[in-house]
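Every protein chain but one is kept in place in this view of the complex.
Chains: A, B, C, D, E, F and G, in written order; residue numbering restarts at 1 for each.
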Amino acid sequence: MAIYDVITGNDAAAWGARLSKVEVIAAYPITPQTTIVEKLAEWVEKGELNAKFIAVESEHSAMAAVIGASAAGVRAFTATSSQGLLYMIEMVSWAVGARTPVVMAIVNRALGPPWNIWSEHTDALMTRDTGWIQFWAANNQEVMDSIIQAYRVAEDKKVLLPAMVMLGGFVLSHTAMPVKIHDQNKVDQYLSPYEPPHYVLNPKISEAFAYGNILFPWDYAKVRLSIEKAMRNAVDVIKRAAKEFHEIFGIWHGDLIKEVNTDDAEIVIFALGAVAEQAEATLEVLRRNGIKVGVAKIRVFRPFPKEEIAKIADKASHVIVIDRDISFGWDGILAGEVKATLHEYKVDTPVTTKIMGIGGDDILPEHIEKAVKEVIKK
Amino acid sequence: MAIYDVITGNDAAAWGARLSKVEVIAAYPITPQTTIVEKLAEWVEKGELNAKFIAVESEHSAMAAVIGASAAGVRAFTATSSQGLLYMIEMVSWAVGARTPVVMAIVNRALGPPWNIWSEHTDALMTRDTGWIQFWAANNQEVMDSIIQAYRVAEDKKVLLPAMVMLGGFVLSHTAMPVKIHDQNKVDQYLSPYEPPHYVLNPKISEAFAYGNILFPWDYAKVRLSIEKAMRNAVDVIKRAAKEFHEIFGIWHGDLIKEVNTDDAEIVIFALGAVAEQAEATLEVLRRNGIKVGVAKIRVFRPFPKEEIAKIADKASHVIVIDRDISFGWDGILAGEVKATLHEYKVDTPVTTKIMGIGGDDILPEHIEKAVKEVIKK
Amino acid sequence: MFIEVSWLGRGGQGAVTASRLLARALAKEGMWAQAIVFFGAERRGAPVFAYNRISDKPIKYHHFVYKADVMVVFEQTLLDLTDGYKRLKDDAMIIINYAGDITKSRLRMNTYKIAKVDATSIVLDLGLLVAGIPVINTAMVGAFARAMGMPSIDSIVTAILETWPGKIGELNAEAAKRAYNETEIIKK
Amino acid sequence: MFIEVSWLGRGGQGAVTASRLLARALAKEGMWAQAIVFFGAERRGAPVFAYNRISDKPIKYHHFVYKADVMVVFEQTLLDLTDGYKRLKDDAMIIINYAGDITKSRLRMNTYKIAKVDATSIVLDLGLLVAGIPVINTAMVGAFARAMGMPSIDSIVTAILETWPGKIGELNAEAAKRAYNETEIIKK
Amino acid sequence: MSKSEEHLLLPISHPTKGAGGKTGTWRVFKPVIIEEKCIKCMMCWMYCPDAAIEVSSRQEVPRVNYDYCKGCLICYEVCPVKAIRKEREV
Amino acid sequence: MSKSEEHLLLPISHPTKGAGGKTGTWRVFKPVIIEEKCIKCMMCWMYCPDAAIEVSSRQEVPRVNYDYCKGCLICYEVCPVKAIRKEREV
Amino acid sequence: MPKTILDELIEAGEYLLPGHTACPGCGSVIALRHVLKALGKDTILVIPASCSSVYQAIYPKVSINVMIYNVAFASAAAVASGISQALERKGFEDVNVVVWGGDGGLIDIGAASVSGAAERNENIFVICYDNEAYMNTGIQRSGSTPPGARTTTTPIGKIVGFKKPMAYIMLMHGVPYVATANVAYPTDLYEKVKKAKSIKGFKFIHIFTPCPPGWRFDDSKTIEVARLAVETGYWILWQAEYRHGRIHFELSPPSRPYLDASKRKPIEEFLKFQGRFSKITEESVKKLREWIEYQWSIAKRFLDMSAQK
Partner (left out) sequence: MPKTILDELIEAGEYLLPGHTACPGCGSVIALRHVLKALGKDTILVIPASCSSVYQAIYPKVSINVMIYNVAFASAAAVASGISQALERKGFEDVNVVVWGGDGGLIDIGAASVSGAAERNENIFVICYDNEAYMNTGIQRSGSTPPGARTTTTPIGKIVGFKKPMAYIMLMHGVPYVATANVAYPTDLYEKVKKAKSIKGFKFIHIFTPCPPGWRFDDSKTIEVARLAVETGYWILWQAEYRHGRIHFELSPPSRPYLDASKRKPIEEFLKFQGRFSKITEESVKKLREWIEYQWSIAKRFLDMSAQK
């Protein structure tokens, strides 16, 4: 039976992994991810979760170990933040070429130096080229649910790619709020045990083969482009996963995007994760002031929902993108991709980048209101 | 006196570092970067270059060591490729926050698995958010010259950011071609010794201080946005550096962009590095066939030359972007940024992405011609 | 209903846990409650901030509380040290752990509503110390219930026992109950 | 002028160095020359491909040579093994290291222009071996000069001596010179 | 900093006493040195994690700097002659 | 592979004799076992880096598989009774 | 009265400034105080992510009065190598380039860079304060956590491996100087750092520094717990120099009595103070005893060796 509880985003992430019956967990502590791992370690040690917990000596090894485990046919999980994500990035990219459908929670945190442990999205966005599916959760319920959905998507035979689920450091990770913890039977119904593809790294059940030896350019190019195909396939798989999730659990977080009041909106705000929900919360005040604003909460950043974004923007007269990140010498990262998409789809709605909340600088409703009002003035 | 010789791109890179009188080199071998490092090690060991060569045990340590050396007030250099770049990426990002103006040569190579040692640009492009200045060299002369210019730009007090110089794996790194090796006196005239900013990590010449301890969000946000300001400043500094280089050495590689036949072009091809030069070589045939094509060789990718790109595209009726890279679930990386730029500058010239040459797949003139012809047909 | 609460404690005193306990207890009564924490670079002893937002419907805000309706203060000095008054609404309630005669405190008694409890003594009495530091968080949750009239002390006790089954839970429940009973509402 | 050259050797035989030497020697005569290499995943012994593009003006192409004007073959078997003929222009010149009677070889004598030299013998004679493998690259550059009439053998010798000052350089220069002299142009 | 130098915001920290604030407010108990009993062995000074016991020569009785003493009571524990007593503060 | 599986291009390699080609063409010299001299000590077999010396029991004289022998001549060096001679090939 | 080490320590002044942000009773800062006294002003501390990156206090102030360079977790020994080589290139020879880091940073994630710098014999100090877990992130198990200790990732004290014997591992590298120290013996520590200062090349010092919140004992017991580690034989104090193919190894005075196992206090004395061991199983205690035996068996071998020279 489902339980309602008030839990942090990190506990929700741990629950997501637990309900998904992960079999191997390898992780390395880093603020603000730590409590995810601590929770899982506790469950494993107490026998509440039948999994192996590998207390590796670095994030590079954490990702390496889950790749190994996944290749050997089990469902594997890890989590990290910031420096930890950068430290493992070689293996993050590796997991894609290895086609190991592991799931990783990223608790977004700013990068050093100077040291800063607070929320910023640049960490996860820096991995956007690697071929990982990216879910951005806007609240703790979504954190838990997205991890369960992420396994569905990642392990789908049409996809077979790893997936990340992002939650804002502290903003979600250490903020407790009501969450419905699903019934295990229902989750089992939604998510079947991991069935590896036609090869498994286990000489007891598979013939000898080698994976990963050198490919000449002509073969390599084909193999890499097949990853792009899998990414394209993921679009439908994600939609179906969200739909069935809704059917079984009655919860709808959106599929690629969750639109809020976009239908009649003159101004649409695009944002990721809890920042998007903060914008959503701000809507009420703005609407009360007679300003027609909507929010498009980008839930899936990879594959990037171009078509959906173009449609939403097309209806509006102005788009504001809030980026809790920055690509130096360029733009906000989400803003850049929204602009590119609109050019591609020949949508000429102007786009304003608002970079906010860097290094955990608090994003207040006033900041969002101000951004909207500035656009109106123009 | 300048010497003319036929040398590989890697030798040209080593010469660039040597002529810049680098003082500390720390590097780790990886195909196809190795011969850069071997050459430098040889010069150091034979006393031809008065520098320390640190044969570190990994790329993470290579970047760490050059950051340390730079902070202690010397000019530092490293080089890497592919997996090596990903392995050090935590420190790559770190060098920006540390404001250490080191220069790094990246010999572009594809990422594993499967193993592939050939050319692809995804490696360096994956670091595009970090705050490094990025030069892309189109031939061996430019490799050498860009390293020298990179130190000028990176160390400029208005900038103080690290800089990368990219050369295509094998395509340039192992291809020998004529290069003018400049006279040391002239280089000295162009590039003065490194003068660190108001703090140096040396208790003999500076008061005690700490760098990098925790910053609260409100301070951190300011500090990070100051990096963006430095990046903006870099635009003029790069232009001046190119101009003065031309004055002293008589060589012009372009500043942010080198335009070839763009003036009257109906179709403009955008590309990076040797790929851009390959497109340039193909122009002749196309023009002979009466097709008005031009090439914009993007020399500096960070800061991204938005204004220049918008101008060039505005004059054309179609833009083709050749990407020897891919961001899975998105687009070619250069293409994405070109599209975003055009949207921002309200330029509606259509843009076609052509992803080519993945994993060293050879890019032939025919491929480029075909891409152009397809666009014309549309 | 929309109430914003601010907790002021020190690393080791359990302010974060207190705000979470409160949220959990409120949820038992059908309320929607958020518990937020500002993590400084806390070693033990440094000031710690925690917050709650309480409502009867889901809350989508994700920022800190800047003007609280209620502030729970673990130690008087913290109010001065952290400029606590600035983060209070004009008619806010201060719930404070204080041993002596409150009128002798530095509290701005005129401006705010005040409730007080001698949580330290309760807790020392029960032997609730971790590494020498009296852990007064559960007691302060009890005081909150009394001062604000919600949630019920039963919900708090349930939440405490769920969080720490066994001996520790019982001690903490006891602390909450005693504080609930001993809290004085000085000014309403 | 625009000539494309293809070199066919094995890891350890020095085909790459040969193409670079040739480029360097040509540069001494004011020519613009590129030396390209295809790196397979070569351990010693595996086939190695190298190329030149030669012109009187700068070359901006950066792809491999697919249809060569000249192919320098270090070992007959390599031609078969690598489908070498497919990568030749119809009227191309093959310069081959071959010991015996060339008419007994498997070469397609009718189709192509042919030059031959017994580089292995020259090199064994001079003791030019590295780890047991006869290094015939400089000799083959000498043969190229003879077969193609450019660059001059002097430029080649200079380029060799610049590359390896000292004893090794002299031996290699000697190899190039002997090969230059001993190369037979079988068919023009 | 002038506007023109804003790009060069190098966050350098300077050595400062009390950088973490007057940590003395953290205390539950405070140590008090009983001068008469003290044999000036300097054990308390040696082991104080906060450098909150001051002394300039071995001839002096050490003094506790209560602004920075965090009340860990290590000094109290290590004093070989029990010349330090603890006093409840909060 | 069917069109619909193109996204799943897992580059798996299968164990194959001669995966690197008939490496025998690399040789400068080749080893020849002189049957009469051989004492079947199997040293040549033991040390061949290319598993190019074949034997199925200790009773046999080992055989060189010239398709894969690379001519390193380790066998020639290790044979305790000089039962292997080398022959020039290229 | 002749000048004692105590006088020296007093005269050295304080480089660790009062008002830092370590927890009350922190063992690591006690060690740091004395390390800095030995090192003096011409020192650069390279600090990887750890409690020390936090307890030095927050921008724009810092509580340590020597140069500090805060660096990424795994990078410290490599950054220090770069600094040291740069200074040498510039002609500054007598600056102490010192890595000050925790067990996590130097024994786990940074082990390759420490080992690499050692192998290259970089002219740096690597000083590891060992609080036997990742404290800064909230007490997770590290490779230096003893079997049976509860941490947040081994919440009921599961035995994962073996506390990694880092000082012995460094000793095997054949670097010029390796020592262990313990915060309960500050003059021994001070002298070891002084000794290390006199040696060019790579120096490694491993300091035992109890952590009250992480090990769950009362703030005031830091020195007692540290001393018990020596008296029970859990932590052995020694120093070793490598010269020309030989290791010169010696037990430091505080540990000498415990060469004789019968002189050691039972390990339970060390365990009982610490909440992290409050639920330790007999199996774990056995593992710990084995670990102690192992440590001593190695020390004994090296002792003989030095005797033999």
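Definition applied: contacts are C-beta pairs under 8 Å (C-beta built on N, C-alpha and C of every residue); 3 or more make two chains touch, one makes a residue touch a chain.
Predicted model only: the values in this text are computed from it and were never measured.
**Q** Kindly state which of the options B:Ala13, B:Ala41, B:Val92 or B:Ile358 is in contact with the chain not pictured.
**A** Only one of B:Ala13, B:Ala41, B:Val92 or B:Ile358 touches the chain omitted from view, namely B:Ala41.
**Q** Write down which of B:Ser20, B:Ser70, B:Gln83 or B:Thr262 is the residue touching the left-out chain.
**A** B:Gln83
**Q** Of the residues B:Glu23, B:Glu57 or B:Glu90, I need the one that contacts the missing chain.
**A** B:Glu57
**Q** Can you work out which residue in G:His173, G:Lys195 or G:Lys265 touches the chain that's missing from view?
**A** G:His173
**Q** What residues on chain A make contact with the chain left out of this view?
**A** Within chain A, the residues touching the omitted chain are 23-24, 26, 50-52, 54-58, 60-62, 64-74, 76, 90-91, 94, 201-204, 206, 208-216, 219.
**Q** Touching the missing chain, which residues of chain B?
**A** Per the touch rule, chain B residues meeting the hidden chain are 28-31, 34-35, 37-38, 41-42, 45-46, 53, 55, 57-59, 83, 87, 112-115.
**Q** Please identify, in ascending order, the residues of chain D that touch the omitted chain?
**A** 11-12, 40-41, 43-46, 130-132
The rule is simple: only the chains that are shown with their structure count from here on.
**Q** Counting C-beta pairs in contact, which comes out ahead: B-E or D-F?
**A** Between B-E and D-F, contacts are more numerous in B-E.
**Q** Averaging over Cα atoms per chain, report the distance between chain E and chain F in Å.
**A** Between these chains, centre-to-centre, one finds 75 Å.
**Q** Taking the mean of the C-alpha atoms as each chain's centre, how many Å separate chain B from chain D?
**A** 34
**Q** In chain C, which residues are in touch with two or more of the other chains?
**A** Those would be 40-41, 45-46, 132.
**Q** I need the residues of chain E touching at least two other chains; which ones are they?
**A** Answer for chain E, listing residues that touch two or more other chains: 11-15, 20-21, 23, 26, 70.
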